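I have placed the structure first, in the form of structure tokens, so that the comments after it can refer back to it.
Every protein chain but one is kept in place in this view of the complex.
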Amino acid sequence: MNDYESALFKDKQIGFLIYLGAEAIMFTVLFATYLIFTPAEQGPHPTEVFKAVSVILSSFFLLSSSGTLIAAEKGLAKNNQRKFITWFAITLLFAMIFLGLEIHEFYTFVSDGYGISVNVFMSSFYVLVGLHAAHVAFGIGWMIVLFIHYMRKIPMSLFREKHKIFSYYWHFVDVIWVVIILLVYLPYLL
Amino acid sequence: MKKLGLLLSLLLLTGCNIAVLEPKSETASDQAFLIVFSFWLMMIVVLTVFVLFVRFVYKYRYTDNKKDFMPKDVKGNKKLEATWIILPILLLAVLAVPTIAITYEQSPVAGDQSDHEGTHIYVTAQQFSWTFEHETGKEVQNDLVIPEGESIILHLNSKDVIHSFWVPHLGGKVDVLPGEELVYVIENPEIGTYQGKCAEYCGIQHAKMTFEANVVSIEDYERYVNED
């Protein structure tokens, strides 16, 4: 990156981090909502609803996808095309598996009769975890677009920049997931 | 100054039916005291600012002989700035003391945290009317009758949206929530008939959700609640 590019990149970096700050506040409010309303006075209790297996499995894929993304970035830094593509594809795959597991989880919840309007606990669960899942889905689309840009061979410095911004997003989504584990699932799985 | 004159003339025009400042219960008197007390404290502030303002603007206004006058830059003044940090804090401290005292006494609390002794009234609000139930089980709509000189303990509940119970002469308002009972106490009301109203916007006919509050003697009250 030359001076010109790195100045513009720094702008974008700060801007995007501020945006993530705004998102962090949004999630904080949703976490607060969840903590206020859970467990609910009536209807299903979290211990009946949550299944440790699905949480552990999906966490495995999402959390390791942060690692694989870092590996991809290393490949990019070294201009190692094979390494980059491999790790990036794995990241994408893991994200898709996570999303699949998430959809499956929601699906089993709903078919067990734990829909969004059953009680306030379920409602606050869905609006929070659902918003997170939507972020993952958006991230998947973003990765695909990024990948196309890579194949299009846009200027390398621009690609690095786009990749970096995406990685902030992805790590952020991961951190939110960690907090979800800690606040949403863990207290009722232990 | 012009505004002050305006204030006075308006006060004269309206006579003296400022409900909130004619308290008819101990609760409302305490509140009226706070209003008047804070008003005069604030008048100090307003007058200080007005005086400085008028003086500075008048004295330093542009006139033709100041055409080429270049004022000296004043970057600040530690002492002056400290003055207008400290004096307001003192003034606010003076205001805070009675505020805290009366707030502690009067704040409405959730139903299960109240153990006050007195005459209990169960108030139920719904769009757009009030129901008052007395301890004997007597239920009346839009007509509140309470005994003078007692502690009146209002248990407030709403059947639908949020309303607010307010009799300006007898005390401040309390919200009436669905799903949670609030308790508010009116101390020592005086005999008379007062207007009551809903003070939280609650829907189409919010404006018409009024009631009458009659404070009667204890004997009259006994008779009232036992007749049907």
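Letters A and B name the chains as they come in the text, with residue numbers starting at 1 for each one.
The criterion applied here is as follows: contacts are C-beta pairs under 8 Å (C-beta built on N, C-alpha and C of every residue); 3 or more make two chains touch, one makes a residue touch a chain.
Keep in mind that, in the parts below, contacts and distances are computed from a predicted model.
**Student:** Among "Isoquinoline 1-oxidoreductase subunit", "ABC transporter permease", "Phosphate-specific transport system accessory protein PhoU" or "Cytochrome c oxidase subunit 1", go ahead and choose the protein name stored in UniProt for the chain not displayed.
**Tutor:** Hidden chain, UniProt protein name: "Cytochrome c oxidase subunit 1".
**Student:** Can you list where subunit B touches the absent chain?
**Tutor:** Contact residues on subunit B toward the absent chain are 3, 6-7, 10-11, 13-15, 17-21, 28, 30-32, 34-35, 38-39, 42, 45-46, 49-50, 52-53, 56-57, 60-62, 66, 69-77, 80-81, 84-85, 88-89, 92, 95-96, 99-100, 102-110, 113, 160-162, 164, 166, 168, 171-175, 177-180, 182, 195, 197-207.
**Student:** Tell me where the left-out chain touches subunit A, residue by residue.
**Tutor:** Answer for subunit A: residues 1-2, 4-5, 7-8, 10-12, 14-15, 18-19, 21-23, 25-26, 29-30, 33, 36-37, 40-42, 79, 81, 116-117, 119-120, 123-124, 126-127, 131, 141, 145, 149, 153-158, 161 touch the chain left out.
The working rule: only the chains that are shown with their structure count from here on.
**Student:** Averaged over CA atoms, how far is the centre of subunit A from the centre of subunit B? Could you give it in whole Å?
**Tutor:** Here the centre of subunit B sits 50 Å away from the centre of subunit A.
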